[in-house]
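Only one protein chain is missing from this complex, and each of the others stays in its spot.
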Amino acid sequence: MNQPKASQHITQNEALVFERSQAGRRGYMLPALDVDETPLDELLPAELRRADDLEGVPELSEPDVVRHFTRISTWNYHIDLGMYPLGSCTMKYNSRLNEKVARIAGFANLHPLAPAEDAQGALEVMYELQQHLAEITGLPGVSLQPAAGAHGELTGVMMIRAFLDKRDGEGAGARRVMLIPDSAHGTNPASAHLSGFTVKTIRSTSEGLTDLEHLRELCAARDVAGLMLTNPNTCGIFERNIQEICRVVHDAGGLVYMDGANMNALVGVARPGDMGVDVIHLNLHKTFSTPHGGGGPGSGPCCSTAELEPFLPVPRVVRAEGEGGEASYALDSDRPDSIGRVKAFYGNFGMHLRALAYILTHGRQGLREATEAAVLNARFVAAGLRDTFDQPFTSPPMHEVLFTDKRQSRKGAHTLDIAKRLIDYGFHPMTIYFPLIVQGAMLIEPTESVGRAELQQFVDAMKEIAREAVEDPELVLNAPHTTRIGRLDEAAAARKPVLRWRPEEKAATA
Amino acid sequence: MNQPKASQHITQNEALVFERSQAGRRGYMLPALDVDETPLDELLPAELRRADDLEGVPELSEPDVVRHFTRISTWNYHIDLGMYPLGSCTMKYNSRLNEKVARIAGFANLHPLAPAEDAQGALEVMYELQQHLAEITGLPGVSLQPAAGAHGELTGVMMIRAFLDKRDGEGAGARRVMLIPDSAHGTNPASAHLSGFTVKTIRSTSEGLTDLEHLRELCAARDVAGLMLTNPNTCGIFERNIQEICRVVHDAGGLVYMDGANMNALVGVARPGDMGVDVIHLNLHKTFSTPHGGGGPGSGPCCSTAELEPFLPVPRVVRAEGEGGEASYALDSDRPDSIGRVKAFYGNFGMHLRALAYILTHGRQGLREATEAAVLNARFVAAGLRDTFDQPFTSPPMHEVLFTDKRQSRKGAHTLDIAKRLIDYGFHPMTIYFPLIVQGAMLIEPTESVGRAELQQFVDAMKEIAREAVEDPELVLNAPHTTRIGRLDEAAAARKPVLRWRPEEKAATA
Amino acid sequence: MRYIPNSPEERQEMLGSVGLDTADALFDSIPAEVRLARPLEVPEALSEIELLARFERTAARNAAARRPNFLGAGAYSHYSPTIVDALIQRSEFFTAYTPYQPEISQGTLQAIFEFQTLVCQLTGMDVANASMYDGSTAMAEAVLMAERVTRRSRVVVSSGVHPEYLKVAETYVAHAGIELVRAEVDEATGRTLAGDDVVDDKVAAFVVQSPNFFGGVEDLKAAAERAHAAGALLVVVVTESASLGLLRSPGECGADVVVAEGQSFGVPLSYGGPYVGLFATREKFARQLPGRLVGVAYDREGRRGFVLTLATREQHIRREKATSNICTNEGLIALAATIYMTALGRKGLQEVAAQCAQKAAHARRQIATLEGFALPHSAPVFNEFVVRAPAPAEEVLRRLASEHQVTGGLALSRYYAERPNDLLVCVTETNTRAEIDALVSGLRNVTAP
Partner (left out) sequence: MRYIPNSPEERQEMLGSVGLDTADALFDSIPAEVRLARPLEVPEALSEIELLARFERTAARNAAARRPNFLGAGAYSHYSPTIVDALIQRSEFFTAYTPYQPEISQGTLQAIFEFQTLVCQLTGMDVANASMYDGSTAMAEAVLMAERVTRRSRVVVSSGVHPEYLKVAETYVAHAGIELVRAEVDEATGRTLAGDDVVDDKVAAFVVQSPNFFGGVEDLKAAAERAHAAGALLVVVVTESASLGLLRSPGECGADVVVAEGQSFGVPLSYGGPYVGLFATREKFARQLPGRLVGVAYDREGRRGFVLTLATREQHIRREKATSNICTNEGLIALAATIYMTALGRKGLQEVAAQCAQKAAHARRQIATLEGFALPHSAPVFNEFVVRAPAPAEEVLRRLASEHQVTGGLALSRYYAERPNDLLVCVTETNTRAEIDALVSGLRNVTAP
């Protein structure tokens, strides 16, 4: 028998804030109004004012609020607790130092519309980060405006479109196909679509690489605007034909967009710009360790060739040398070829600060060291699990390694079950069922932030689960056993979605 | 069957830092040395230098350290998780705002030996806190120097001794008895002893009050230096004869020390100074909410009558009016009657800041409101449990309520078992087996920081446990069932104490 | 490198165990020609001490962060209780990923569910998503959604919408076959003009911001009637979410989609981000929402939990047919807003809004009495208003900053060349009377003849 779940333990049964609310409780205090009070009706006519007294909004004291969020926080797995090997997500150590940097009052209290001369520190931070990202990618044009990876994709793909429109004029209309490998992340086709492109899918080879022949075939149609490629790709394998791939696309008149989600395998080792890539987005919330925050904020800077630079979003952060040689920084919106703005203000500045702190803390050696350690960790896991789990591709993995449930599923234990059982061993599961091209995919990315002993524990847990799948399949199929709640019925949830609390709910669940 | 404990779950099995250590790991970085390096032998001869290369001290990376302490932290119960009704401990809400105040750079980075003119802010904080504590206790002389309650006791009792020595000269030698009720906290007799007093114990009445007759009897001997009284006493009852008690002691030539651990029942409602008390210590880490920190730091200011003020520790923080009427603050050590220093520097200043923030945030109304709410909460629990548990005394409780295991122990479930079983319900146990005069004591202090619903859950849990003690005693006797480890063999631990890790340990426990 | 657990020696051993000699060999699958043969041109590593000193120095160059501030225009100085930042700094929250594994992500999921509900309550709508990047991209997504829902391709956007939001929308629709048309703002009232000549039956949506960029509170009921009469959706944009504590909710006025910038809910200014976009709509459009959604689900024993749901709208399932390309959103900022809204609660959100309105009214009254100053627009305002100065606004503001240490507002010339003397002043509950007085007397001084 397993532990009773969501037990009588009060911290395990924390209700919703609305259910906890008690009329009359207060969790705040404001200074008394220090100006003469104007009768409300003089300020705003009644028909413009709320009449509902915000009914339903919770009323709680400060300790109620603190306990509520502290309690529910304990239901989360998190990086500071243990290994979080989500493939493609790069869940590395989130430095507390970077959090401190982002909270320095001179940054945190700075209004985005403050005159540039009074915001030189912030502009310098952005400029410097741009310079470092240009060096790391080998692509000199950088915009920090995009708020996440997908946003960076959208930006990059729109730049390709703008570039082609300018280069080809009317002729560009015939060039509206974006090629995307079947292993790509869903955001790639979605971003391409949003930019008005038609998506055509490129097959992967049995080696897990982009099929060059297929690419050549598709390029032959001359309607190709570009290619969106992830490298290392989502199977964790470096596209070793990358130069040839770029050549084919360029020869066909297209441009190459690289999805930089997997840059943790390359920083300091190889640069997309040197491979022939025209534009890339980076995920600062992956490679540069800005915290994922339970789903954001992210930051997805775009880096491009000099040729594409005029098309980057405005405003750009630029540097001017003063008379005395001192630098000053400015925002420049005078870029007639720019695709325009993709976001109000200048991007997720708080994340720029953290990423810059990451880069400066690592320094030139540390950045490369991190890449090596990340790839080595993946290789270590690969070696440890090779005999137990099916590996769809034989190429040596870069920073993440792909397995499948082929062997285990014969006995009924599928990827989902293995993932859930890992929870009982104290690990966050790997990414599952992605990339879509591999059945029962398990994509494991340890990152550089995990030590040898914990990696070995992970390998041991996976092997143990494989054994359990044979000897005691129910144990695996009903996992997890150590959590507050069991597997949730997601299908039912989607069939009759309840997306918010309503007073009726209260009665139903009390 | 219960959940397997300290399971395979990695976060449940976190080893000691020494066991986790790996040669060559680093968790720090210093700036490169920026002065010319002197050969070590020139700095210090070899025989003055360590030769052990700090063997055994751990070597860990920063993520190792963060994960280690984060993991073990999750094995703690804490205020932000739920009700922590430790009687006599006043586990109230620890405001995050006060933490922020204590970390303001102008305070946190201030050296204690900075010249007073460059530390006016800190001195003002101390002076202001002194003023407020004087007002709250009705005792005008205040020293913030003591570092905790017991330290305050020592200070206060030494002041009594110094006062008597001055008043009575040689004659004081005949006055070396300190009276202490049998219900008192162990620090009281220990502090009295350290001040060179002989302790005599006063009986409590069947009402849980100090036995006035016994007090009179003991005072008759004329060797009494003073009385150390807790009020409300450790049974949670207000000593309603307090004025008479003070009179008796004063008439016998003694002084009255009050242990202010229970001031949370009195702030804004009644003042020790008005009751006849001569000197008191406060626990800022109880009544004024400075965090307990897993066992400190505390702060135990002493407040005394004007008569005793000259005997307070030095230095004192004093205020001077400048020419223009602006205030300035200074440290004054010129107090010939002072008992001297009880601590280097000026006490736990970081706690003074938090306590002042507590007082200013509550304001005059809020302080009284907190007292009312604290007493009301205790009364609510008392009413809820009265029919289920034995109440040794019938007087209405103040801020904490005392029960015993009399009824439950007949079936074999003792106070310890009830306490351990409470853990399974998600509550921290109450204080147990204190005060010593009540067999199987359970001292419950909810504080004002708990809301009605949670109080009711606590009452329900206690009743449920009482039911279990009858219907399923094993369940109670073997509790807790929901923790990482079970009850530990404390007797064995004391018999053969292992008080530190040694390399051999590693092998033994790996 | 102190963030990397395995020491160089351990890594050497591990290399051996996977059959390699050198770290370089890990990268054998990368062709030599594209390998970087030199170290990156990035500075040497900095220690913590050096790094913090450096960033402190840099931050000190942001003089504007130290002054009393009357800038609003899409980012607002509101007070955030200490507990907000303290709670989001629990590593349980800030280091977690998107809650793809619900059994070990219930903290994040429950908080998002609470966020969605609070957004619905404040906007007066039925459903809200788990967040967008910010207000500007939320508005752009609303425009795209209106096209999906109505299958019409023209969208009328009020000129009272934040000019940067307008720019973002222009970028987003550039290749979506959507035409953006402006509805002008009346100079006298400062409210959007929209006759049925503009909002006609070709129009997918009428997009109105309230309070608008010039501070005017729009007549959303009238806008809703206009839109609905034309068969279009009313999309309401809110940049100053604190106003929701006082103003009639867009939902009650008839909005079909409400998008908002949630920065006002306890999120630091942080030079423009990260902020959080709110996106709410009617029940019937739930399956057209962009972004993530959390819903209630139950486990086998009937215990309530929360999961990401209706994922078939999303890119990881639907790829190019998804309702949006958004993946990572602003989770932690949404959490901060949730904690803020919960801590302030029913009364606090109203009190903040009332104080903003009262203090702005006070400031406005005072400024109106100044020689040479005018208030060009007559519409009621919440906490922002346009002031027409007797001199170029940029110059006035520069002198206010340097001579009076006050950031007096925004020179509207930044966006509108035709408004050289106008400044947009914003007053919140954080501006003390003394600050307002300093602003007023500062304005008087710097414009004195």
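Which chain is which? They are A, B and C, in the order written, and residues in each are numbered from 1.
Assume a residue touches a chain if its C-beta (ideal position, glycine included) is under 8 Å from a C-beta of that chain, and two chains touch if they have at least 3 such contacts.
This one's a predicted model, so the numbers in the text were calculated from it and none came from an experiment.
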Decide which residue listed in B:Leu376, B:Ile437 or B:Val470 touches the omitted chain of the complex.
B:Leu376
Missing-chain contacts mapped onto chain C:
48-49, 79, 81-82, 86, 89-90, 430
What is the set of chain A residues that contact the non-displayed chain in the whole complex?
22-31, 59-64, 66, 70, 95-97, 99-100
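As a convention for this text, only the chains that are shown with their structure count from here on.
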Comparing centres built from CA atoms, which chain ends up most distant from chain C?
B
Indicate the whole-number Å distance between the mean C-alpha point of chain A and the mean C-alpha point of chain C.
19
What's the distance between the Cα centroids of chain B and chain C, rounded to whole Å?
46
What whole-Å value do you get for the distance between chain A and chain B if each is reduced to the mean of its CA atoms?
46
Which residues does chain B have that touch at least 2 chains other than itself?
22, 25, 61-64, 66, 70, 95-96
Mind pulling the chain C residues that touch 2 or more other chains?
3-6, 10, 45, 48, 81, 83, 91
